[in-house]
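Below: the structure, in structure tokens.
For subunit A:
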Amino acid sequence: MRSPNPEPEALPSLATGFAALLRRDLLLAWRRRGEAANPLWFFAMITALVPLAVGPEPALLARLAPGMVWILALLGTMLAADSLFREDYVDGALEQLVLSPQPLWVLVLARVTAHWLVTGVPITLASPLLAGWLALPAGGVPMLVAGLALGTLTFCLFAAVGGALTVALGAGNVLRPLLVLPLYVPVLIFGTAAVARALEGGDGSAPLALLGAITAVTLAIAPVAAAAALRVGIDG
Partner candidate 1 sequence: MAERRWQWFHRLASPPGFYRVSGRWLPWLAGTSLALLAVGVVWGLLYAPPDARQGNSYRIIFLHVPASFLALAGYYVMAAAGAIHLIWRVKLADVVMSAAAPLGAALTFLALFSGSLWGKPTWGTYWVWDARITSMLVLLFLYLGVVTLRQAYASRETAGRACAVLALVGTVNIPIIYKSVDWWYSLHQPATIRLTAAPSMHPDMFQPLVVMILAFYLFYAWVLVLNVRAEILVRERRAGWVRDLAGEGESE
Partner candidate 2 sequence: MNLQFHSLAELFAMGGHGVYVWAVYGVAALVMGALVVRPLRRHARALAAVRSARQRGR
């Protein structure tokens, strides 16, 4: 219940709420930096397994590299997404967030941003190195990095929707990735196509622009959807 005449100063602005939650989440991630590095580990280890599985010929690896790096980035961000809302749900902090005067979607956006900074950005930064392991020609690297920067953010946004939908269902639920993986299809298509175009000597900016458009649309709808799903989970 809000008071009928809330004083303007009493309500922190959207930006303040966003920044406060972002700072808290990043601080928490910093205190557990070992755990926060897990997605990156995962990303690197599976990349190392690819040549062992398909053979070390550079030509074959180069052919597979854009797709493999994209899929591993997808799995890496998803692996960590289980903790997006779970702990806050278990210890009751989530209810406080829902009751806070800030719109819930702003707080979801802050949480997703923190998650992206901790998982998506390191994966994006590490991708040139790992693409090198897979013998990706240097011509494809700029598009790979640009695409992954946008793509991992979109993955994190969708993962938030999945995490919010299953937050009340208990830990270790395999349902969450299944719900949102179909939504990843366009991102994967445009992301890998941008790299492929660049490798053919063409211009990959058209698929990259489409990927950016998808990121923008997702940025608009996913926080709202995740907020709605969190309310359902808390009420239910």
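Selection rule: all candidates are chains of the complex that A comes from, given by their letters.
Going forward, a residue touches a chain if its C-beta (ideal position, glycine included) is under 8 Å from a C-beta of that chain, and two chains touch if they have at least 3 such contacts; residues count from 1.
Keep in mind the model is a prediction, meaning the values are calculated, not measured.
J.: Pick from 1 or 2: which one touches subunit A in this complex?
T.: Per the touch definition, subunit A is in contact with 1.
J.: Where on subunit A does candidate 1 make contact in their complex?
T.: 161, 165-166, 168-169, 173, 175, 178-183, 185-186, 189-190, 193, 196, 210, 214, 217, 221-222, 225, 228-229, 232-233, 235-236
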